[in-house]
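One protein chain is absent from this view; the other protein chains keep their places.
To keep things simple, chains are lettered A and B as they appear, and every chain counts its residues starting from 1.
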Amino acid sequence: MSKKSFRQAINEALRQEMQRDPRVILMGEDIAGGQGGSAGIVDAWGGVLGVTKGLYTEFGPERVFDTPISEASYIGAAVGAAATGLRPVAELMFVDFVGSCLDQIMNQAAKFRYMFGGKARTPLVIRAMYGAGFNAAAQHSQALYPLFTHIPGLKVVVPSSPYEAKGLLIEAIRDDDPVIFLENKVMYDDEEEVPDEPYSIPFGEANLTREGDDVTIVAFGRMVNFANEAADRLEKDGISCTVIDPRTTSPLDSATILECVEDTGRLVIVDESSPRCNMATDVAALVAEQAFDALKAPIRQVVPPHTPVPFATVLEKLYLPDAARIESAVRSVMAYKKTKQDA
Amino acid sequence: MTDLITPITMPKFGLAMTEGKITSWNIPSGAHVEAGQEIADIETTKITNGYESPASGTLRRRIATEGETLPVGALLGVLAEPAVSDADIDAFIAKFQADFSSGSTADTQADHAEPIMVSVGDLTLRVQEAGQGDATPVLFIHGFGGDLGNWMLNQNALSTDRRTITFDLPGHGGSSKNVGDGTPAGFAATTAALLDKLAITSVHVVAHSLGGAIALDLARTCPQKVASLSLIAPAGLGQGINMDFIEGFISADRRKTLEPVLNYLVHDKTLISRQMVEDIIRFKRLDGAIQGLQTIAKACFPHGRQAEDLRPVLVSFSGPAQIIWGEADEVLSPDDAKNLPDTIPVTLLPLTGHMPQLEKAADVNAALIKFVK
Partner (left out) sequence: MQIAHDILLRSYRSMRTIRDFEERLHVEFATGDIPGFVHLYCGEEASAVGVCAHLSNTDTIASTHRGHGHCIAKGVGVDGMMAEIYGRKTGVCHGKGGSMHIADLSLGMLGANGIVGGGPPLICGAALSHKVLKDGGVAVAFYGDGASNEGTTLESLNLAMVWQLPAVFVCEDNGYGEATGASYACAGTQKARAAGFGMPYFDCDGTDFFAVHEAAGQAIAHARAGHGPVMLHVHLARWYGHFEGDAMTYRANGEAARERAEHDCLQNFRKHVTETSLLDLSALDDIDTSVKDEIEAAVKAAKNAPLPEPADLQADVYVSY
């Protein structure tokens, strides 16, 4: 056990699974880097942010494939390889690039099993960076997990810390369904204790990072950290919060969400993705439909505005949910008084 | 005047502890306390434990507020006789805080050492050493599903004049997950090999639960290595075993299902912290961990009974031996300690569950220290 960054945790998960299973291969743009360059160096980058560094050197050109900048062909190739005996982990660099290969994910990988009458297995992982906070602007900052969550046949993972990232990625690689694994690019240097050994965290089991009596906060990915921060501040003022990290948006651990709302009676949902048809609306609908009687206050969503992600720091800061906004949302649901009593 | 003032500082429960939260003061400011009296509850990520006053005196100041998290060694409060003036106490506090923030009072003991990984045959074992000195070393052996952290409140207490060793058995904690045949005899052989690797010829063995059976097997096969036996709620002396605990420990995979299982371990259920549950869930997620536990359970507790009767080994053991057991143990019955020769003292602790070394650390430590001296 030692402190590892989010980046190192993912790299270690990939390495250990490649060591364990020769069918696991990697592909993506510049996941090694330097192929065909005049310097003659391969593994020059190890991914655009260095996440796959060293894996080409360790596993060689038969396991680690740099691709042309050609998302449709290589994501499609990953799907085809998964359907024919390999367990590919394809890196889509920025999730925003899914526009170039959505067919391969949405119409091919996601559909094979159902459309072929349950006879296909497509053990594929697509890793991609998501999230704002990097001044990467509108085409490199989106949090598109709701898009994938919407598609039956896909599993969608949004890890919230290095420990979670390693265990969930190993689970993703061992899973026999196509998995979209989304890494918040702002978190790559976050550190925490991560076991050196391989371990897996099951999908569809939410993690309660805080347990409290007053308000349930459901947060996704990086937002879990902000929710924890807000919960710790509120605790000092005697407001105790349960913070739920669902870990996977598909499958979604709705049972845990409902149980916690039954206990606290108040719900705040924190979602970095665009606000229409996102996870916040999904969870809000779930609770409104199935735990209406437990609610003591309206559900509050802490989400960005319905705009593209802006470039300028001042605007991007306004765009993203943060601990202060979560805190104020929690206070508002705590302060809520029903004006009209039930007859 | 400062020799009349005793600082109360954040204690270090276990080698990994770096900070703690004062969850409650049990003594009002200005009240008299006796040495050894519990004056506060300290919560770490691992456990909540009572903090015993280091001296007698009046609790003149409570510096730390309830709910505050502070590093190990930080000033929590000040004890002094009524004669000491407020000004002197203020000066003492100011000096302490200045020294503390500059690091000069920082804990410089070598016990910050991280556990080391030791190769024993095909296995790698996680080993935590502490202490030095010429006295015979102490080896702690944990039980089923445990790890070296089970001794976090005990290892330091025995490390003042000797080397102490805690380790994770195969299949546990950070050690290799290959448990071999999963029998106490198999683990005893590994334990003996570990001692050889550490160049230790003879140890006082402190062993808990299934570790007790392992210790007895070690005493049977390598009597020269075992200077004494302190067995805490040991297996091997009877047939009964709470299989709900064993099976639940193996199968429960969520906090909600595991917590009731862990509650079997202690009399005071509040001792089972969120973090303790989380740590066990995390351990069980490691590749091979559950399979290892299953192998051990099958080898040691087939058909819901303990497989091996090691009572004759204990009776014929030539060195000193003692037994410590919680009267309210819900995993192994303290009745198993009945009908042993009078030469083997049995300490029964009231209102104590299966883990006296955590639940009644002070009593257990006192019994251990007395025994190894």
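Basically, a residue touches a chain if its C-beta (ideal position, glycine included) is under 8 Å from a C-beta of that chain, and two chains touch if they have at least 3 such contacts.
As the structure is a computational prediction, the values presented were derived from the model and not from experiment.
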Query raised in the report: What are the shown chains that the omitted chain is in contact with?
Result: A
Query - Residue in contact with the excluded chain [from A:T67, A:S160, A:T209 or A:N278] - result: A:T67
Query - Among A:A13, A:I75 or A:M334, residue touching the chain not depicted - result: A:I75
**Report entry** Touching residue (missing chain; options A:E12, A:D175, A:D214 or A:E316)
**Finding:** A:D175
Query raised in the report: Residue-wise, where is chain A in contact with the chain that is not depicted?
Result: 23, 25, 62-63, 65, 67-68, 70, 72-86, 88, 103-104, 107-108, 111-121, 152-153, 155, 175-177, 204, 251
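In this text, only the chains that are shown with their structure count from here on.
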Query - CA centroid of chain A to CA centroid of chain B, Å - result: 38
Report summary line: Listed in rising order, the residues of chain A that touch chain B in the complex are 1, 163, 167, 195-202, 205, 208, 211, 236
Report summary line: The answer for chain B against chain A in the complex is residues 67, 174, 177, 253-255, 274, 282, 285-287
